[in-house]
Structures are given as structure tokens and as C-alpha cells.
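A protein chain is absent from this complex, but the other protein chains hold their places.
In this document, chain identifiers A, B, C and D correspond to the written order of the chains, with residue numbering beginning at 1 in each.
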Amino acid sequence: MSHDKKQAALDEILRSSGVDVRKCMRCGKCTATCPAFDEMEYHPHQFVYMVEKGEIEKLAASPSIFKCLSCFACMERCPRQVEPAKLIEAVRLSVIREKGANHLKPEQVPALLDEDLPQQAITSAFRKYSK
Amino acid sequence: MQDVKEFRPKIVAFCCNWCSYAGADLAGSSRLAYPADVKIIRVPCSCRVNPLFILRAFQRGADGVIMAGCHPGDCHYTSGNYFARRRMTLLFSMLDYLGIERERTRVEWISAAEGAKFSKTMNEFAATVAALGENKRLEDLRCKK
Amino acid sequence: MQEMMKKRATELLADGTCDRVLGWAVGDFVYDQTPALFRTEEELQKGFVYNGFSAANLSKYLVKECRAGGKIAVFLKPCDTYSFNQLMAEHRIKREMIYVIGIACDGKADVEKLKEQGIDGITDIKESGDSYVVSTIYGDKTVKKAEVLAERCVACKSRKHMVYDELIGEEGEVIADSGRFDMVEKLEAMTPDERYLFWRGELSRCIRCNACRNVCPACTCEQCIFDNPRSGVSQKAAANSFEENMFHIIRAFHVAGRCTDCGECSRVCPENIPLHLLNRKFIKDVNTFYGDYQAGEDPAAKPPLGRYEKNDIEPGEAGGVKA
Amino acid sequence: MKKLSSAKLNEFFAAIAASRALYLPVDNSRGKAEYKKWEAGVEMSRALNTVRSAKDFFFPQTENLMEFKMEGKKVEVVDTRSEAEDFVIFGVRACDAASFKILDSVYLTDPVDSYYKTRREHGVVVTLACGKPAETCFCGVFGIDAANPEGDVTAWETEGGLMLRANTEKGEALLEATAALLEEGDEAAVQAAQAKTREILKKLPLSDLSTEGLGVGKTAELFDRPEWKTLSEACLGCGTCTFVCPTCQCYDVRDFDTGNGIKRFRCWDSCMYSDFTLMAHGNSRNSQVERFRQRFMHKLVYYPDRSGGTFGCVGCGRCLSRCPISMNIVKVMKTMGGKN
Partner (left out) sequence: MQRIGVFICHCGTNIAATVDVKAVAEALGREPGVVFSTDYQYMCSESGQTLMRDAIREHKLTGVVVCSCSPRMHETTFRKAAEKEGLNPYMVEIANIREQVSWIHKDVAEATEKAIILGRAAIAKVHLNKPLKAGESPVTKRALVIGGGIAGIQTALDIAEAGFEVDIVEKEPTIGGKMAQIDKTFPTLDCAACILTPKMVDVAQNEKIKIFSYSEVESVKGFVGNFKVAIRKKARYVDEEKCTGCGICTEKCPQKKVPNEFNMGLDTRRAIYIPFAQAVPKVATIDANYCTMMKTGKCGVCQKLCGAGAIDYKQQDTIVEREYGAIVAATGFNPMKPTQYNELGYATCEDVVTSLELERLMNAAGPTAGTLLRPSDKKHPHTIVFVQCVGSRCDAENEKGKPYCSKICCMYTAKHAMLIREKYPDTEVYVFYIDVRTPGKNFDEFYRRAVEQYGVHYVKGQVGKVVEENGVLKVQASDLLSGEQLHIDADLVVLATAVEPDKSARSIATMLTASMDTNDFFTEAHAKLRPVESPTAGIFLSGVCQGPKDIPETVSQASAAAAKVIGLLAKDKLTCNPCVAESDEMLCNGCSSCEKVCPYGAITYTDKEFRGPNRTTLIRRVASVNPAVCQGCGACTVACPSGAMDLKGFSNRQIMAEVDAICKM
């Protein structure tokens, strides 16, 4: 990706999320609190740092963005109001807005349901798929 | 060709004793030049600057008036520059409302350590005012020779 | 309304609530009313008047009256109560000496507007519903009240009294969308050159009669700096354009954050200079820069120039038309 | 009697303005009449009268008297008077025309005020008879005839045009100079116009105002009347009445420090001001009652005392319409004079 394109992708994420990544003091409380930690390749604090470094492409390519439950624990507990969940949501949206780039199709969802899946996860799962 | 005399603006700078006047001293001891058109009046604090003084300067022939004080939060008297800031905000807004060139007035916060900023600010301001030309809109013809 | 007010005034005098009532006295042509003190029922019956032309803001007289002692009842229109509060806030009047009778107001007529309609030789004016029937030596004419409503009342900011001991008539509301800043905005939208010409055109007519200052309920200085030879800026006449500007800028600045926007300055200007536009500019600026504030709304509120925020707008950012 | 057809009015103005400044009432941005210098395209106002009176031409609000130039420790006195230029004021009403006589009686009697005198000598006054007086008019009370004003030239508006009559040499010279545009006028048209005006004058609400009980020799009787207190109670102490008044003649002499010297000038003063005639010991009139009384006693008693009965008011009505609190000489006359 060219430098300009990289910058454009970064600007778009920052704009659409409204997050100021520079506020992060790297305490890791977001990651400490994340219920989906084990599923993730990159963790919430890494999200913030990667966005700060402009590594949007790497993030967008990671399945981690679809592992986030959107439980907002990281946002609630972040002492610096960085709101990692908003970043994750922004990156996710940037991916699924690409035509046909849905991670899953709605019809694939029922098959993936199991009894232990929390209701919140199901609801938030639907938020991740385009209409 | 006739030699047209270059316009030299008259500029009055109100400087607070604790920060900006000291900043001007530093500019001086660092030999950082700014136009001789700028003349400084020392006041204890920017909050001592009465809008009357600013209008008075224009009346008496000033082409530009600048007020310099401590950075907000650094006032020697804790809050003076905050009050000064509100007063000047309103005064400048009113001058602009009356159609008087807003570039003729300026407020700048200059600390005792900012000799370079003092010199830069005065150079800039003098250039801006020189570009505007003579103050006509707030002049008092009786005070002109 | 007038009769109700007369009745209450008479009662208040009789029961000792007050020893004098400040109201308006009849003139020769209905519209030329003079603020007056009424001390007896007889005086009230003979001279008390209240109608669409009772325009004067009586609050400022209370400064003088409080010094005279006794207890004063005063009739205040909604806009006058703002001035009253401001005078209270500045310790210029003593609340305990004053009995405030709030009176409902649906706007005052401007006799100049009547005359602009070509009505001359007025001998009498009668209210009739939403109209005035004007008798003149050239015959009767009827005009709609709305057409001759004073400019300040067209953009009335509040029909609600900020203070009263009793109320006559129905209480109104604060009018949020009064449009009182429309003209200020129009001026702001002009180029500086246009604004300069506009204000030169207006202020050059100033004859420095001090009517604006002397009627202003915010201008209650023991001695105005412009009258004080020791101030170094005293003036008796606007000798040139600078002095015209100087007087009005400084006056506006001195009442900034204190002006209750009662509009008396413009009402009394013999040269019809729209002086309220200067004060409104400051009111608007204060609202924009420091949050909504109307002097006289709350006598306990800290005035905008008597407080600050650490992140206030910088003069350089605010000097322009738009923040 | 000369006649100027309506069509030639502008030509007439142009002819006068060709040789000297011509001032006439013009509507300003607020629709109010004020005297402006005529130039092509300027329309005369239809208003009954100007906001400020015509006295400004002879007795301007501010006027430089002299100058002191300073250079270091040297002081030089400079006479700043320059030869005044000729001018014509057109459209002066009867009241204002009468006011000039009052001003003259002050400024042209010994010691003569040279500043005033020069202006007076250089000005030609063309008066215009009133056609539609207002309710605030009461010039008749003081023997002024709005239908037959004084002045160097008197003009009447009639259907056929303007009728002009020269009353003085200066007036005759003016009509002489513009003779090419004028034709012989008809007295009858003037009389008709006058009759019409006089009919209206009779109907004015203040037409029955009386000067009885006022005037010469009434000082002792009126000075301590208790009504002064109630009348002045609402007075704001502003200078509006004095500054719009055609007969108020008081001034203050002030010095303005320019930084290079002093400009000594005079400017209108108002007896309503707290610092009027301020002296080293303080003010001679300490309260507004006294100042208020001074103004009206001057107009209604002191001046008549000194001028053989002529009142110091011409009934123009400006103070009636301009006073911020609608207190005025008529209310004073009604309270202090008449039946009392």
C-alpha cells in the first residue's frame, strides 16, 4: 500500500471511530478485561497501538476484528477514554463495506449457534454483517 | 522618479511586567531585532490595560496596538490575563463590528523565556500593520500635524 | 388595565405598603407620558396613565428614590424587571424599600412609526382591539398596533417578569426566538467597509446629548468618566468622528455583560441612532463565547466580565465576524 | 413677489449652488430631515422640520477658537479664524427664523461675538412658510406667524410653484442672481396658501396655550413655586432639549491637548448638565430641580426681562417630540402660567 493510501485508510478509521489513539497510556486494562482474549490474534491494546502506527491493513486482514463481542468492557474500563471497541468497530465496518466482503453470510449464522453462546454475542454478531 | 516615502506605522505594545516585558528584555539581550516602530509601555499585568488606552493610542496616531501578557494560567496575579482576554475579545469584536480593521489589534501571550517569540510577534505585527497603511478609521485629525 | 393599576396603587398607598407610586403621567397628546411619582389617590386619579405608549423604563429612577427614603411602589414591564434585577445585583437599589408590581405588556407603540405613516396633527389616540384609532386635526385614522410596534418590542426577548411582588395581568414567557440578533447578524455578514460606512452614517449624527447614557439603567455612575475632567477622557461634544466612536464604544463596553437590552437608548435617541445594536453585539458575543447570559435574569449570576474559563476563546479567534 | 415653477426648482438650487454652498433639509437614512449641502440629485425633504435646528449654521456645536502650538518649551499662539464662505440656507421655518433674532440679541450686542457675526454676515436665509404644522407646534403663542416667516427671502409652496419674496438686501441680491429662472408671482396665491395654513394653525391642540403669568417681572413669583420639584422629578439631565432647541445659546470653552499643543474650542453646553457653569467652588446649581428651573425660567422669564418681553422660545416643538421623558416647555407653561 502506498504511503498516501495508508494515510487515507488511517484517517478514515480515526474519523469514523472518533477515537484519539494518542490518549492511550498502554496500561493494558482493555486487554486484561477482554472476554474474547483467547480467540484473538491481536488484542485490544494492540488494536490501539497498530492504529497509532497506521497498520490498518494488517488489522483489517486479521480475523480478530470479528472475534470482538462488542461487549464494550474495554470502553467502559479504559481510564483514558480511548475506547478500543470503537476502533475495532470502525475497522470491521471498513472491511464489510467493501462490496461482498462479508465475513459471514447471514444464512451461515444459524449453523454456528450453540447453546453456550451468550445472547449478547448473538445480537452483536448481527451487528457485524451488512444489511 | 519621485521617491515615495515608505510608510512606517506607529505601534504601541502594552506589555505586562512579569512575562512579556521580560520577554522583550530577553529579545533585547538576545539581539533579536524588531522594527523601531514598536514602542513598549510597561503595565503591571495585562488586566491593567483599559480599552480606553487602546482607543487613546489610535486617537493619538497609533496604527496598531498589541497587548502582550503571561500565558493563560501563568499570570503573576493568577487570574489577570484571563480577565484581560475576555475584555480584549469583546473590544476587538466591537472594533471589527464597527468596520475597523481587526488586524490593527492583537493579543499575544509571551513568557519571559520567549524572547524569540516576542521578536517574531512584533515583526509580524509591524508587517501586518504596515500593509494596512495608516489608521484612518479611528483617527483624530486634531492630533495630526 | 389602567384602572386596575390605579386601583391597586390607591390600595397600596392606603394600606401603607408604600408612600409613593412610580408610574406614568398623562401628557398633551396621549403618547407624551412622563414618568411620575404619585403620592395621593387624587394625584392618581388626575394624572395616572397606562396604555400602549407608556414606554419609559422606570427602574432607573429607583436609584434616586431609594436614597430619598420611604417605601416606593413601582410598575415594571417584563423588560424593566431585568433592569431592576441588574440594579439589585449592583447594589444600586434596595429591594426592601421597593414594592414591585409587575405589569403584563404586549409591546409599546412608537409614535414615530405613526408619523411615518403620514399621520400628523395628533389630538388623541384610542385603543380598539388590535388597532389604534388616531384623531388628528386632519381627521381620524386607524392603524394596526402591529404596524406601529416599537422596534425593541418587535424583537421582545421576554414577556416574563424576572421579579415582582405582585402581578397585574397575565404572565408571559421568555421568548427564545425573539430574533433580536437578526440585525446584528446582518451587520456581521457585511464586509468591514460596509459596516464602517453603516456605523459612520449612524454615529455621525450623534449630538452627544447623553440621552442614551442618562436614560440607561446600567449607566448609574456617580459621575461618568466622560463628564469627569480628571479622567483625562472627558468630552462635552463629539468634536469629530473619533470622539463619536470613542463615546459609544466605551459606553457599550462599560455596560457589556450588564446591559439588560431594554432598548431605552435607541428609544430616546433624538437622532434615531440604533444604539441598541452596539449593546446587542456584546450580548450576542457573550452568548457565543461564554455561554448564554442575560444580565438581569438572575441577580446572583456572576457577570461574564467578572469571571473566566481557562479555555476561553482567544481575542484573535473571536475578533472576526464568525468565531 | 417672484414665482419659481416647480419644474425649475432644481435649476434654481443649481444656480445658487454654483456660487456658494446651499444647504437644505434632506431626508437621512432614518427618514428624518437634516440640513445637507445641496448637490445634483439631492432631493429636498418633505418633512415639516429638521431634527436639529438651523442655528447650527451660525452657532455650530463645536468651533475652534484658537490654538497654542508647543515645541519643547516654546509656546506660540495661533489665530485659527479664517474668512468664512458665503452660504444659503433654504427651507428654514418661521420658528427657526425667529430664533436667529434671539441668538442675534445675545451674540451681536456688545461684546460682539466675532465668530458668530462672521457666519451671520455670510449666510442668506430663505424661509419656507409651513403648510402642514404638527400637533407639537406652538409658535403662534409667541407671535410668530408660520404662514409668513421672516428671513432674507420668504417662500410659499403654492400649486403653481414656489412664491418668493425678498425681505432684505441680501435676499434681493439672491433673487437677482437667479432672476433668469423666476417670473413675476401673484400675491393672491400666497394669500390663499397663508389662509389655508392659518386655518390649520387655529385647530392645533396647543393653539390656545397662553403666556399669561409668565414673562417680564415674574421671577419672584415663580422662582420658589413648589411645582418645579414635581415637574423636574423625571428629568434625566440629558442635553437633548437644549441641543435640538433653536434658541439655546450656551457654550463651554474647552482645551484639547493634541500632544503638540492645545486646541481651544467652544462647544454647546446644556444648563441641564451637572457640570454646567462649573466653577472652582463647585456648581452653582446643585440639583436637577435647580437646573431644570434655570432652563425654563431663562426661556420664559429671564430672557423676556432683558429683551423687552420677547420670550426665549419660538414654539418649534422639537423638545416636545425629542425629550426622552416627554417633559417640556409646554407642560411647564401650563403648570406655571395661565390661570395660576
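Operating definition for what follows: contacts are C-beta pairs under 8 Å (C-beta built on N, C-alpha and C of every residue); 3 or more make two chains touch, one makes a residue touch a chain.
Bear in mind that the values here come from a model prediction, so they are computed numbers and not experimental data.
Contacts of the undisplayed chain with visible chains (whole complex): A, B, C, D. Note that of C:7, C:126, C:144 or C:302, the residue touching the chain absent from this view is C:302.
For the options B:12, B:68 or B:129, the residue in contact with the chain missing from this view is B:12. The set of chain B residues touching the chain not shown comprises 10, 12, 17, 21-22, 24-25, 27-29, 31-34, 36, 39-45, 47-53, 56-57, 60-62, 76-80, 83-84, 87, 119, 143-145.
Where chain D meets the chain that is not shown, the touching residues are 70, 72-73, 257, 259-260, 286-287. Mapped onto chain C, the interface with the missing chain covers residues 67, 90-92, 220-225, 228, 230-233, 254-255, 302-303, 305-307.
The working rule: only the chains that are shown with their structure count from here on.
Note: centroid distance chain C to chain D, computed from Cα atoms, is 30 Å.
Per-chain CA centroids place chain A at a distance of 60 Å from chain C. The set of chain D residues touching two or more other chains comprises 256.
Contact of a single residue of chain B with at least two other chains is seen at positions 142. The touch graph of the protein chains shown belongs to none of the named shapes.
Contact between chains, per the stated criterion, is found for B-C, B-D, C-D.
Remark: chain B residues 60-61, 142-143, 145 touch chain D in the complex. Across the interface of their complex, chain B is touched by residues 187-188, 192-200, 225, 233, 239-240, 242-243, 245-246, 249-250, 252-253, 256, 278, 281-282, 285-286, 289-290, 304-305, 308-310, 312-316, 318-321 of chain C. Residue ranges on chain C touching chain D, taken from their complex, read 27-29, 31-37, 56, 61, 111, 116, 120-123, 136-137, 201-202, 205, 207-211, 213-215, 223, 227, 236-237, 239, 264, 267-268, 270-272.
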